[in-house]
Structure formats: structure tokens, C-alpha cells
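All protein chains of the complex are present and in place, except for one that has been dropped.
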């Protein structure tokens, strides 16, 4: 029996054999492609030891296979550095890359005063021309930096390389160094040419390296506060970071720096003064967390503020870390307070959403985190996968030692980091850490997405357009989550599609208020009458009354 | 030779025989109609004694002849009473009349404070229904007044009868009297049924009577000021009154009341405390001026603030009346000051408008007043006429004794007015008046429109749609002025059309700034390139290149 | 505040109408009559009525609106308007040369009790009606119903006067488009043509009240339904009446007079109402719905699915005419908007129950009234604010005072252009409506967003 049904009502998800679905997904591909995709499409099965099957991830997208993925520049400039408002982010290259990454990601930012710097609505580019490609663009880059400085007088300027820059031999790092000396402000560059690595992920790594090397630790000013943490891998899409900030503040937890939603250059510079790093998007930022631990002695824990339950759990983790009764009490109090509304809406929405199916193919952590939110309103994630994650994001960090470094990964610099002679200060002793671990708090760990997913669900890395269509036809999910490129093809199939990159101009969805927003949003989407109009009356009821009454 | 040329370029206006035009205008009518229209279409000729030909005016419009005219209700409620902001103007009748006269006239009003009453954006109606027509509407009227009082607590309520009210026998005046006693506020009614008289003009008269009888003289509070005047017949279309107020204030002249632009009930009530009445729109308000003179001893003079020259002349007249050197000097100073900008724009615009033709068919004084503005930019009024004026508005008040009172006029009450025993106070002695007259200031006089128009121009009373079209075809004027009903038929003929009732949402055009506005507006209209596109290229150049180049 | 005297507290009124949501019959009759080719509407009453109606129609359409009047004076009011009307008929045919004079009455001539058919017969007898020319009439007392009623009555008169019971049924149908814009009538014709359905559309004001600027004024432009077509309407296969209030009387009259079966549909505004219209055309003509129509439908639906998040749960207040409001409300509800205050000034028993039925699924209290006014509407809004209001230009005062965006819809629209040219009926019309609604909502969103939430992509 074919597992894929075009245009017919889907059988109950339980009746579908995921292995057969997988076979059909890859059947159409040329052999080599099918073999490769076969490694990236996995029927999930969680072992008793929490083991999960191995998945192919962070490997090249096959040319010609329509992919969700973007490039290294997008990951570096677009994702990690873009949300910092007081940086002049100068794209060195032809105009396109700067243009496309201009204001399109919905990273919100809120300067404290109307005078404070905010360059986010600006797009800066060297707009390289023919002759620059031929004769080299360094001169233009230098001039552009000077012009930017003269007009804006920013605290720092960062330079992002686009594809041709490496090829034509522009030495952007040397230019940066020269300009830094000349202008007396920080100027630093990222070799994030679009062909680096296999996806945005390479760009994250490059960004992490750069920001760590050039900014983190420059300023030893310490923010007041008993419980000082950094929030890593939170980009304030649709105001997520604002909601998290609200909750943290309510709990009395001081946020030193966010990497990089609603962030400033100074926050980065003094982020090493925090006492704990909490990691939201493991994929995009874990390098910074690792390096900060090594250099400054700040432990990191994985947190997740997506989903009210997850948010509560994350707060408790933080409280536990600080081993402070006052904080723990405060956290419990806040959770109780916030959960009143959450539970009310949850119950209301759950009544209408229970048992419906969701699919999530997006990002490097969102496909995991959002499953929690769906679960809270009774929806099942029948299939999920990442756009640019690595095996550890799927299978958990325990597989890190097994991940083979291939040519594409090798090309990304791996910084050698040593404890800072002056600033290294372990926040916890080895004993404390061990004690906390025994008490259930895991450090430097991420368990990955798959262990949280049900057996028999399909985990698909770097899903293609073709597979997307087949999956929808097979399972007819109530909702599909991905990005803008996928949105309308999915919706044309009559399935509501939620963007989990940009939130379709919705949000925030993080924290408690965000959870309520999300429940309502999903309720709107999966229960709307509008999807009932797809067929016109004459398509449902095509017979013609040949002898029409009025004859 | 035919004087009327359809679709051909018009000959120079001088080459057209106006008598022939007149003959052609009436040739199409049935004999009786032609005879009647023949009396209303006059070739102007000003005698040495300033005599002009007699014109038929204020006579019935012939049924079936498409007319510009409205009705008595429109003249009473719409024109005279409508612009008073703190009156609750209640239309007693079916819904239409109230609806159509709701906010459509552009009478501007500016309460001194946000709390001050302003009912102008409101439409109040008894919305008579079938059963009210059958059983009488008095009960509903009474209830409506009570409801209006309960909700709005106005200072006064005025009631306006529409066509069926008189026929069904509702005694609105008794109702008004009763309610006045019951509520303790002023309540008064107008029997301005639409069929009264032959045009809006009857409604003006009814309004004048009512306001004089029920309001003027109720409040003896006197405004401060050395030179206290009333402005009569100015309705503040497009802010005209604001501009006049501005100029008067600058001159140190105190405006006690305006009838009735930007007016309030209190202004009317104390208007008899002024020392001079100045009459703008002779047609609509001369009754009030006359009655106030008789009852209170306030002389009136004709003024005109349309046209910078006329405005200056009017100011000088007022100054002369007060016989005060200080005022005269001040007036001359202000005129000089204001004329700087006026003359600059006049010269600029005149260069582009000189010699162009205008036609004006509108109102009861505007067709006269606006000729001054056109003249100031060198444009000639080749034909003009009123919509609802009387012979005195055309030929001057000197013909008043000769005007026959017909059935339609007779039906409008002529108030008998006597000097107020307590309040009659002649502002000038007979000697003073005689002296001022000798000095060139005429009292109680209006010379009419025709004496100011060139010989050979056509003066047409109550012009019809048919005549409008023929006149345009004959003279191809650069601009045509009338009202909204005429606007688009004129413009469809390719001739810009300026509304002189509503100003097409322009204005003010009164006073000095108004003159500048008008010059610029006419410049825009008669010199725009848009009128050059009426024919498409293929209409100008219809030949087809059968052997098109690309063959 | 422009409407500074409107209090939040609602006090029942039985006698006083404040800021009406309707006007009187004759203007509707005049509008309908302009939808006959070479017809001059004639107002039998005081000349003020005619002036007011022409002015209001002119302001709404920004087009010449030609009509004559019996110019009653006091004498006529006492002795009856017969001589005025006969004289008018004579003058009109002599001077303005229409093919048809369409007389409507006014509150005045109705109160007097003038018998138009009798007067018209007298004019005929006196030779005032040239051969091949017509005088038709409708009784349109201003104290009954509203402008929509007047439109309905004059439309019915077209059927009464002209439709002839033919020998055999023609392969055509009648479509009575209702009190809609010229652009809507044009669109209804286009849709029928696209469906391959031959249709007599009456009245049809397209190319009359949305005519081109050509440098030439034509007293009788090329638009309007022809007498010939109206005659043939009695032999049509059936009549599709769009809108109960405006179109049903004429459809019923055709049935009674010529035995033409009639179907009553809602005005085809929005998705489902247009679906119903298309489906009837399809069944009547026995044709398949062409791809082009399916394409239009799909595009409308595409906007709905693409932009649903901005529609969902938005509260609206609507003021307008009953037929429009029924379809509009249904459309809004169908895309998950919440029309919660709905006012028409036109009385009618069915309206409220129909709206109640349509809004049953709206999870919010719904206020609806037939025979209400804008004052009450405004008070409702003060008590329960909305995100958007839709209705005629008079709503702009409420919009400004309450700082609520306004989408202009209905009659009259006196301060914007577009309605005469771009339809709101049919799927394309629905797209236009959605665009207008979105523009209004998103402009507001953009205006009010704090800087950090000011969005590039919506």
C-alpha cells in the first residue's frame, strides 16, 4: 500500500508506516542522492538509554535539490551580529547581500533613550562594482569605513565579507586592523563568505569566533546584581527577548548580555562578568558559551524559554545554579503567578487543538523548542527537522566526539582558547558542579531534539521542497512550520503555515506571555473556517440542473 | 450666421452678437417658455444715468426646465440658520431634507473652546413616517424636542418645516411656543416648506423674519469696542468670515454679530447693540438689515469683501461711517500692508490670465461679487446671472418700488416693524446721514450687478442646463462658475468649472488673503495642461500607417 | 471633538433621529432611473428635492446628474401638480429630448395625492408625449422606507412599464443588480458575459455615472439599459434579484406580470455571496464555470489565507444599506472578522434576524438595528470600541473623534474617488475590499507601533 496519498484524506497518522514514507520520499531521487537523503531522513526511536538513531546532518546540500538553507554570511551577519543596534555592520561586497539582510529578520531592539545609537534600520554596503572585482576592493572598503565613521561616529564597525571578497584577495582583517588604529574605535572583520561551510551554521561559528576574539572581555565593568547571567542564542524575534527580560527581571535575575537580541556592543564587551551562561539556541551560539567557560570560567547550561513549561523549568535551573533559597522562592512565586493566565488559555485552546498534527522544519533549535508549545495545547509533532543543525542538535552533545570533521567544517577556524591569566575565575568549584549535577542540573549539555520526540516520528534534516510536499500529502498535518520560502507552497496545499523564523510578524512567543500568544495564534490558524472554502460550490457539487427550475 | 458653434473654435467674444445668441438660446423652447425666458435673458446696456434694462427675476421656474434652483427650506435652514453652531436645528419632516442639508455647505465654525456647543456636525430630524403623515406629526415633533433637550440641553431649538408639514396641518409655531414655556429655553419655528416662493430666496426671507422676531434684541449686553458693526449675509464658506474677521480685528473694528457665518445664538440676540450693519449678500439678508434699522435705528451699508479692491473699498466705507480719523488711518495702513502680497500675486497671475473669459451663474450676490476678483486678474465676465435673486439684485434697489408682488411673494409674511420703544436709538442723525451721503457714502442702497457689467454682456436669470450648454459652446469661456449640479456637465465639455457655492473645498476667497487664494486657484484652473489631453493621439492623428515600418 | 455632544450613555429615543443612516426614497428612484438609456429622471414635487438629489448624487459620483422637476409652488401644493407635470413633460421632450421620462413622486406630491398615471394619460391625450417616447413612474413617498426603497420602486417600475410577456422564452436571464455602484453593475455584466450568460441587467448606471472625460458632454451617454432590453425581460428564462430590499420587488413584478421565475440572492459581495451568484448563473445557463472565474475566486481566497492574521478577531462597526450590510457582514464573518455594531437606517423586519444569523458565530456581543442612526452607532462604539468602521463618508466624523480607521463603503461617498470605477462586487470586488481593509488596519498598525515593533515585512 502506498503511504503517500495525493488529494485524498490522510489516514490516521498511526496507520502510516514511517519507514514506508521514508522509502517513498527518496524513491524519486537519483541513486546517489537517495542514498545521501536516506541518511538524513530518520524514523525516530528512543532507546532505553535515551539513545537515538544517527542522522546525517551539517553536510552539503545536494545541488539542484531545493533547500531551505541559506549561507554563511546570513548566519554571521544576518543572525548573530545583525541584532546589535550600535554596531555599524558594513557588508563588503556587491549590493545584494547587504540589501537582503536589511531589516528582514524582525530582530527587535529598544534603545534606552531616543539619543542612543541604533543602526539597525540602516544597511551599509561597499556596493562593489565591476572594477573593484578586477582591481580589488580594499581601497573602497577603507574609504567606506572612513565615510561611515565621519557620518555616524559609531563605537565599532564590523565588516562582513561576501562571496567574491575572498576570491579577489581583499584582506579585510588587515584593513580592519588599520582602521581600528587610525580611528581609535574597534573595527573587526568576518570572513563569512557565502560559500563557507554548508549552511548558515558556518556563519554562526565565524561570528562566535569573531565576537569572542574582538569584543568579549574588553570591558570589566560589572553590572549590579546578585544573579548575573548571559542569555545566549536569543535574537529577539518579535520581542521574545523582551518577554524573557521581563520575566528575569521580575525574578530578580540580572541580564548582563544577550547574544544577540536587543543587544549592544558594551553588553558583549562586559559579558564575561556574568556568572552563568544560559544557552537558548544551542546551534548558533554554543561556541561562545564554550569559549567563555574556558577563558573566564563561566559555566553554561541549556535553557529554553519557548513553552511555558520550558520557561518555568529554565528559571528553576537558573535558580538551582545560584543555590539561593530567596531566588528559588521568588522563581516559584513568579511561575505560579504567570501560570494562571497560561493555564487558562492553554485549557481553552487545548480543547480545540488536542490531537492535531504539527510538522516543524526550521532553524537549528526552533524545530525542537516549539514542540514543547505544541505539546502544551495537545498537538503532536509528527515530523520535524532542522535547516542547518549538526548531529549534536539532533542526537545530543554526547555524540560530539563521534562527529567527523569534514572539509566543509574544517575550513571554519577553531579558536584555541586558554584561561585568561587575569580574568579566569571559575564560578563554581569542581565539587559544586558535581554536587549540582547530582542534583539534576546538567552543565555544558544539550540532549538534542530526537530524544524528546515520539517513536515513529520522522526526523528529516535539511528537508527539500519535494519532501515537504510529499510529507504534507501523506500526513495532512493541521499546521506546518518553516520559513518564508516554504510558506506559500504549503498554504497553497490548504495547510496553514506558521513561520518560526519571523513569526509572520507575530510574537513574542517566548516566556509565559509568549506561550499565551502562541496558543492563540495556533488556535487561529488550525481552527479557522477559511480553509473550508478551498473548493467552490460547483467543485463540490458539479452537477448541472439541465432543466433549471426557471425554465 | 449662427451664433452657436458646436465643437468648433469660438470666434472672439467681440465678434459674437449677443442678441443673436439670446434668440438662439430661446429658439428651442415652446412658445410660452420662450417668451418667459426672453424676459430673463438680457443683453446688458448701461445707460448714462446708470440705468439698465429690466430683467425678469424671482419668478417661477418653468416645470421641466432643468434649473439650478433649490427650495425655501434650503434657503432658510440650509443657508441662513444652518451656520449657527449652538442652535439645535430640528428638521420636521421625512428624513431627506435634514439629510441633504447636513454638512454639505462648508460653513465653517470655530468654537472658542472645546467645551463650547457646536451642533453643526449633527443632523436632527423627526423622520416622519407614513402614520405621522396620516395622523399628524405634532406629537412626534414635541417628543423629538424633548429628546433633543434631554440629550443636548441647548440654548435654543429651531424647527424647520418641510413640504408635507403645512399640508397635514401641523402647527409648528404653537408646538414651539409650548415647548419654549415647558423647557425654559428659546424654541421657535420656521414655516419654510419647500414649495414656498420660487426658490431659496423665500426661505431667506422666512429665516430673516424668524430670527428677527424670535432672537434679535433679546440680549442687551454690549460688546466692548469703539466701532461695532454687524456683518450680514456672510456664511463663512471655506473660511471667508475668518478672513474678514481677521482684517476687521486688525483695523480695530469690533464684530458684534455675523449673520450667520461662524455665528452663535448670543451674537444674534445682542446684534441690535451694534452701530452699523454691513450687508454682504444683499439678497439673503437685506430684510434683517431693514428691520433692524426700523426697530433699533441701525443704518446699513452695502459692503463686499470679495476682491481685494472691494474689500479695501468696504473698509473705507466703514471707516467713513464712523467719521474717525484714527480709524481711517488705521484702515489705510492695513490696506497698504495687505495689498503688498495681493499686488504681487495679482501681477504674476494676471500675466497668465489677462483677457480670458469667465461666466458666473450662481447665488444671489456671488455672481456679482466674483466679477471683481476676475477683473483684478484681467479676466472678463462675458455673461452672468443669479440663481435666486430679485430684480433689485440685478438692477439696483432703485427699482424696488416697481417690483410687482405676485402670488408667490405674497405668501411670504412681510413683518410690520416699528421702532422699539426702549431700544430704538438712531446711530446717526438725519443730518449726519445726509452729510455722509453727500460725501459719497450711500445708505440702504445696492446698485445691483448689471450696472457693473459691460455692455453687450448677457445677463441670464435662473439659467437652465440647456442654456448653459449653448452658452459654453458659443463663447468657450476659460472658466465657468456655478454650483455642484453644473460642475461636471461643464467640465465634460472641457471647460474648468469653479464652484462658487462650496468653492470646491477651497477658500477662503474673501478679503486680501482670500483674493490671493482665488487668483492662484483660477490660475491653476485656466492654465493647467490637463485640458490639453482631451483628445487621444489617435483622435488628433487618426491615419494608420498601413505599411507599418516593422512589416 | 467634532461630535462633542454625543454621550456614552444611551438614552432611548422614539421621535428624534440624529445623524441618519438613510435618506429618502426619491433619490434612490432618481439613481435607478439614470440606469435606463436616454432617460431623464423627473422629480414631481418642489424643486428643492430635485436640487438636493442631484447635488448628492453628483458629489458621490463626480459626474453630471441630469434630472428635471415639477417645480411646485404653493399653488400646485394646493391645487395639485397636474398642470406642472404636463407642462414639464412637454418641455422636457421638447428641450431635452429623452426617450423616457421617469417620474418619481415626493412627500409633497404624495401627500397631495397626485395620480401620476392619470396625469400621464392626460399628457398623452394632449399629445405631449411624442410617439415612441415614454413616461413611466414610481410612487416614492419620502416618509416610507429609504433611498433603497425608492430605488426598488423605480426598478420595479421598469418591469411594470416595459416588460412584455413574449411568446417564447429567450436564452437570456435578467439580473437586477441592486443599489450598487456603476462599477458594480459593470462588473456584474462582465461576470455574466465571462460565464457565457446573456443577461439583461437593469437598472444599469455604468457608463452613465462613471463616464469618461472626452471633452464632450452628452446629455444621454451610452450607458443604461435599453427599452428593447427591458421589453425582452419579460421573456427571459429567469430573474436573479441581487438583494432583497432593492431588487426583489422588481423580480416579483416580472414574475407576476410575465411569469418569469425569480431567484433571490444576496448582493455578490465577498466570497460566499459571489459563490452563490456564480453558482446560480452556472445552473441557469447550464454551463461550466470558466477558469477565468475560478482564477478570480482563487485569488480572492489567496488574500484571505495570506493575510488572515490581520483579519482574525478584528472588531468592526458597519453602517449602510441592508442589502450591502448583509453581504458585507457575511463576508467579514467568513474571514473571521467580527462585525459587532451594525446599523442601517432603512427599516425592514428581516434585516436584524438575518444579521443575527450571520453573526451567530461571532464570539462577542453583536448590536444590530434596522432603522437606527449614526448617533446610536457612535454611542455603541463609545461603549464597546472597534478596530475599524465601514460605511459612508459621514462616518469620518466618528472615525476622527474616536481615532478609528475608516473604510469608505456604500452611499454616499463624498470625499474620495474610486468607487465609481472599481467594483466591490464579485471576487475582484472582494479583493478590493480586502485591500482597503488591510490598508486601513496596517496603516494604523504602522502608525501606532512602538519603534521597536515597526515592521518592514507584514
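Going in written order, the chains are labelled A, B and C, and every chain counts its residues from 1.
Following the convention adopted for this analysis, a contact is a pair of C-beta atoms (placed from the backbone, for glycine too) under 8 Å apart; a residue touches a chain by one contact, two chains touch by 3 or more.
Everything numeric here is computed off the predicted structure, so don't read it as measured data.
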item: Chains shown that the absent chain touches, full complex; value: A, B, C
item: Absent-chain contact - pick from A:39, A:425 or A:492; value: A:492
item: Contact with the hidden chain (one of C:83, C:124 or C:214); value: C:214
item: Of C:78, C:125, C:287 or C:417, the residue in touch with the unshown chain; value: C:417
item: Absent-chain contact - pick from A:18, A:83 or A:194; value: A:194
item: Full-complex contact with the absent chain, from B:44, B:84, B:411 or B:502; value: B:502
item: Touch residues of chain B, complete complex, unshown partner; value: 103-104, 106, 108-110, 239, 242, 488, 491, 496, 502, 504-506, 521, 524-525, 528-531, 533-534, 536-538, 544-546, 548-551
item: Touching residues on chain A - with respect to the absent chain; value: 7, 28-30, 33, 60-74, 90, 93-104, 114-115, 117-119, 121-130, 132-133, 140-144, 146-148, 150-152, 162-164, 166-168, 193-200, 407-408, 411, 464-466, 469, 483-485, 487-494, 534-535
item: Residue numbers in chain C that touch the chain omitted from display; value: 1-2, 59, 62, 207, 210-214, 294-299, 301-307, 393-394, 396-397, 400, 414-418, 421-422, 431-432, 434-435, 438-439, 442-443, 446, 451, 454-458
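Rule of thumb we're sticking to: only the chains that are shown with their structure count from here on.
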item: Centre-of-Cα separation between chain C and chain A, whole angstrom; value: 53
item: Chain A and chain B, separation of their C-alpha mean positions in angstrom; value: 71
item: Geometric centre distance via CA averages, chain C-chain B, whole Å; value: 34
item: Contacts with two or more other chains, residues of chain A listed in rising order; value: none
item: Touching two or more other chains - residues of chain C; value: none
